[in-house]
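All protein chains but one are shown at their positions in the complex.
And then chain A:
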Amino acid sequence: MALALRPAPRPRPRPRTERSGALVYATLVGVMAASLFPLYYSFVLPTRDNSAIGDSALTLTPGGNLFHNIQRVYDTVDFWLALRNSMIISSTVTVCCVFLASLAGFAFAKLPFRGRNALFVTVVITAMLPTQLGMIPLYMLMGELGWIATLKAVIVPALVSAFAVFWMRQACDEAVPYELVEAARVDGCSTLGIFWHVAMPAVRPQAAVLAMFTFMATWNDFMWPLIVLDPSVTPTVQTALSSLASGYALDYTLILSGAAIGVLPLLVVFLLLSKQIVAGVMQGAVKG
């Protein structure tokens, strides 16, 4: 705060509350171009013919081979199956994770019980654990359960998340008034009833944000599905994409066609929900 102690502040007409100049917008346009370019490219390349990309990659105009190339993706890997699996995994995980996190979050925020604080501290600490490092025993556990190469192996470990519990506790803490909980109790409502009829409606917006992020994270998950699933029996979108790229002859048109189809579902989600996604990231920050 040394600044404030300067002896004689030069008198200035008014602090110019900066209206941003052309330079700022130019910078932003540059940043935007950099963020969009790889996506644009992944949609342009597949529209061209495979021999054409050898000539010059700088040709950025679309060609007319899009459907042909997408067809080749579906011929090479079972992309429908991969889409279906990714859909099953992501939606099951999202629904269960949000539900279980809301239950726990509600209990931590609004129900008195012995050991509550200690247990919640445990949750916060475990949120920082790099649980991915336990995948060797986890794989062996899946082997013993007979779950290897089945979707269960990806779904079940992802059903709960410490971060989600933390998030929902915060939500319940802010959005559910104690008076309502007490009033429902006096009216003879059971705890489960209070959770369902009082807490859930109140935290719906936060639960929706959590659901959105859980879905995206699960959809994009790569390493664990790569390890525990069998790409020929139970591919997900991500592992199918990676197996497109593992052929001996690199076929970039094919790979990028796959990338484009793989990106499409989330891109649509993003276009529909970008406002909520931005708000979600920024909200998580303030609380984080």
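Here is the rule we go by: a residue touches a chain if its C-beta (ideal position, glycine included) is under 8 Å from a C-beta of that chain, and two chains touch if they have at least 3 such contacts; residues count from 1.
Here is the rule we use: contacts and distances are computed from a predicted model.
Not every chain of the complex appears here, and the one that does not is recorded in UniProt as "Sugar ABC transporter permease", selected from "Glutamate synthase alpha subunit C-terminal domain-containing protein", "Sugar ABC transporter permease", "Extracellular solute-binding protein" or "Tricarboxylate transport protein TctB". For chain A, the residues touching the chain absent from view are 1-4, 6, 9-10, 12, 15-20, 24-25, 27-28, 31-32, 34-36, 38-39, 41-42, 45, 53-54, 56-58, 100-101, 103-104, 106-108, 111-113, 116, 119, 123, 126, 128-141, 143, 156-157, 159-160, 162, 165, 185-186, 188, 190-192, 195, 216, 219-220, 222-223, 227, 237-238, 241-243, 245-246, 250, 252, 255-256, 258-260, 262-263, 266-267, 269-270, 274-275, 277-278, 281-286, 288.
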